[in-house]
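All protein chains but one are shown in place.
To keep things simple, chains are lettered A and B as they appear, and every chain counts its residues starting from 1.
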Amino acid sequence: MNRKQRLLTHLLLLLAAAAYAAPLLWMIDTSLKREVQAVQIPPVIIPHPLRWQNYRHVLGDPQFDFSLFARNTLIIASLSALGAMLSSSLVAYSLAKIRWRGRGLVFGIVLASMMIPFPVFMVPLYRIFRELGWIGTNLPLWVPAFFGIPFFIFLLRQFYLTIPRELSEAALMDGCSHFGIWWRIMLPLTRPALLVVGLFSFMGAWNNFLGPLVYLTHQSSFTLSVALQVYQSRSGGTSYNLLMAASVLIIAPVLVLFFLAQKTFIRGIATTGLK
Amino acid sequence: MRERITRREQLAGMAFAAPYLIGVAAFLVYPLAMSLYYSFCNYSMLQPAIWIGWTNYRHLLTDHAFHTALWNTIIYAAISVPFTLALSLLLALLLNQPVRSAGIYRTIVFMPSLVPLVASALIWQWLFNADKGLINAALRPMLHTLGRRILAPLAGALGAGQATVESLRHITAPVWLGDPHWAMAAIIFISFWGVGQTVVIFLAGLQDVPRELHEAAEMDGAGAIHRFFHITLPMLSPVIFFNLIMGIIGSWQIFDVPYVMTGGGPGRSTLFYSMYIFEAAFNQLRMGPACAMAWIQLLIILFLTALAFASARKWVYYA
Partner (left out) sequence: MEAQESSRFARAAHRVAIAMVAIGAAAMFVFGDRPSTHILPDGAPIHHRVVVSYWEEWTGFEGRAMEHIVNEFNTSQHHIFINMVEVSNVNIKTLISTAGGDPPDLVTIWSGIMGQFISYHALTSLDTLVRHHVVTDHTFVPFAWKLCAPYGRLYGLPATTDPNALYWNKLLFAQAGLNPNKPPTTLKQLADMAARLTVIKPDGTIQRAGFLPMEPNWYASDWGIYFGNHIYNFKTGYFRIDTPQELAAYRWLQSFSKRLGYQEVDSFQSGFGQFNSPLNPFIDGQVAMELQGPFLANFINRNNPELIGHYGVAPFPTSFGPPGAATFGDCDIWVIPRGARHVKAALQVLKFFIQQKNLEYLNDKQAKPSPLMKTSAQYIRRNPNPYIRVFDRISRNPNVQSLPPSPIWPRVNLQMTVMANRIWMGASVIDQLRHAQFLADQWVQRENHLAKLRIKQELRR
């Protein structure tokens, strides 16, 4: 690359970065303004004075009980992650490393079921959960994760296929059971992939909106996404400076998690697209 | 000996797959069947279902709101999917350049895709606010100058009528979420903000393109554009295909952003397919039509994916 090209590249990169960062920056900016200042025209760029009270106000609002909703979300997200990791790896192992009749069919179902839109299940699942007495509890949001998530099964199967066959066959010869191989060889070897699954299902549960919207009927069991929407749409409405403060509170944990696990994230996503 | 191992394997395989097999029965096959059954019923969940045959489907034929939702979703998918693909590919090419602090740029572009969609919707609702939003605050002076200094004199010089010239002088910023067309545009626009994951997948794909191919082509005197179309693009085609499929499935299920941001309005200009299903099922307890629509949605997605797979033979290149 010559100088001119390099300059142009940098310029384009800066533009793109600005476009992608601006909404988040503006969110933080607005969250630190007084309401009157937030709606001022022309817009005030630097809030004056910095109004940290907005955060205290949001956190003190009984309609937005952050610690309660964060806890609810955390419980659902952690259990989903745990369930997805355990069940998906078991199933993936069976599809990749055990030879049995019908596994081709099961793999076909795994692939096909990724295409089925959630609304098809919405109503009958609601009925099933009602019969089980689960409506109003968080069970519908994490129990299904323990029955294998197609996308993660697919992902882990691809990982397991890259591990040489000889390894598991040798262990079998030594009298090791399949469970032993899975637990003692496969899981440690594919820990990065497993973490990807855990991270993704954690994020998926954290960001899920439609599921909690349908299944959680009691305010005390709401997750953050639903709580944020409720906070916005409550009678009388909520001002933008407070809404932005609430949004910052919800986004912050995700971004922290991302910065702690940046490599896992990027690697994980990168592998999803590869055959 | 061989036979015995196979039986053992068979049992082990099924045992390992058991969670999923049970899951398929409980959370896939049974719900699918029930949903198909309900689509032929009148059912509110509070009273027993009554079989009414094809009535739900027949009513959908004349349901204008359903047509609107279907059309809006088609428009959204038809614009959002190809443009997000092209944009993420461009961004990936840009972010793949070996420049200093490339990692920071990648992080910045990726971050928005982590933001919960409810929060994205609120952020953009605020940015798109017609009167106090940042976007219009930036657009207004630009449009003002554009209208007064450029468009109006130009139209005048071209001999346009007095009224046209005057209206061009007073060109105003769109009211975005208050205007049926611009509201749709805004929602499509937001999908461009969350392309981070697609970009990362493309980046990974780009790094898999063998450097020797590029070097060989460069030796032969092929220009950058030529190399892009004849090496990068074919090598990337499986990744493009993957993202295309994911894009189709995702775009047909769009719910969170319009539900939070516009609630389907103004009028029904941003009512999308999944929102209408949700509205019928959980705001009106009309489970029958909701299930009928959901099944139609399933068939549409299956059809489009099948179409993509059929076309893939022509353009997807597997090394």
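The rule is simple: a residue touches a chain if its C-beta (ideal position, glycine included) is under 8 Å from a C-beta of that chain, and two chains touch if they have at least 3 such contacts.
None of these values were measured; they are calculated from a predicted model.
Student: Using the document's definition of touch, tell me which of B:G103, B:G161 or B:G267 contacts the absent chain.
Tutor: B:G267
Student: Which of A:W26, A:Y93, A:F107 or A:Y126 touches the chain that is not shown?
Tutor: A:Y126
Student: Mind pulling the subunit A residues that touch the left-out chain?
Tutor: Residues in contact with the chain left out: 35-36, 39, 62-63, 67-68, 70-71, 74, 78, 126, 129-130, 133, 135-136, 191-192, 195, 198-199, 202, 214, 217-220, 230, 233-239, 253, 256-257, 260-261, 263-264, 267.
Student: Can you list, in ascending order, the subunit B residues touching the missing chain?
Tutor: Looking at subunit B, the ones touching the missing chain are residues 42, 44-48, 50, 52, 59, 62, 64-65, 129-133, 170, 172-173, 175, 177-180, 265-268, 282-285.
Everything below uses one rule, namely that only the chains that are shown with their structure count from here on.
Student: Please tell me the distance, in whole Å, between the geometric centres of subunit A and subunit B computed from their C-alpha atoms.
Tutor: 18
Student: Quick check: in the complex, which residue numbers of subunit B touch subunit A?
Tutor: On the subunit B side, the touching residues are 6, 9-10, 12-17, 19-24, 26-28, 30-32, 34-35, 38, 45, 91, 94-95, 97-99, 102, 104-112, 114-119, 122-124, 126-127, 129, 131-132, 134, 137, 193, 197, 200-205, 208, 238-239, 242-243, 249, 252-253, 255-256, 259-260, 274, 277-278, 281-282, 287, 290-291, 293-295, 297-298, 301-302, 305, 318.
Student: Report the residues of subunit A in contact with subunit B in the complex, numbered from low to high.
Tutor: Listed in rising order, the residues are 1, 6, 9-10, 12-13, 16-17, 20-24, 26-27, 30, 38-43, 87, 90-91, 93-95, 98-103, 106, 109-110, 113-128, 130, 144, 146-148, 153, 177-178, 182, 203, 206-207, 209-210, 214, 224-226, 228-229, 232, 240, 243-244, 247, 250-251, 254-255, 258, 262, 266, 269-275.
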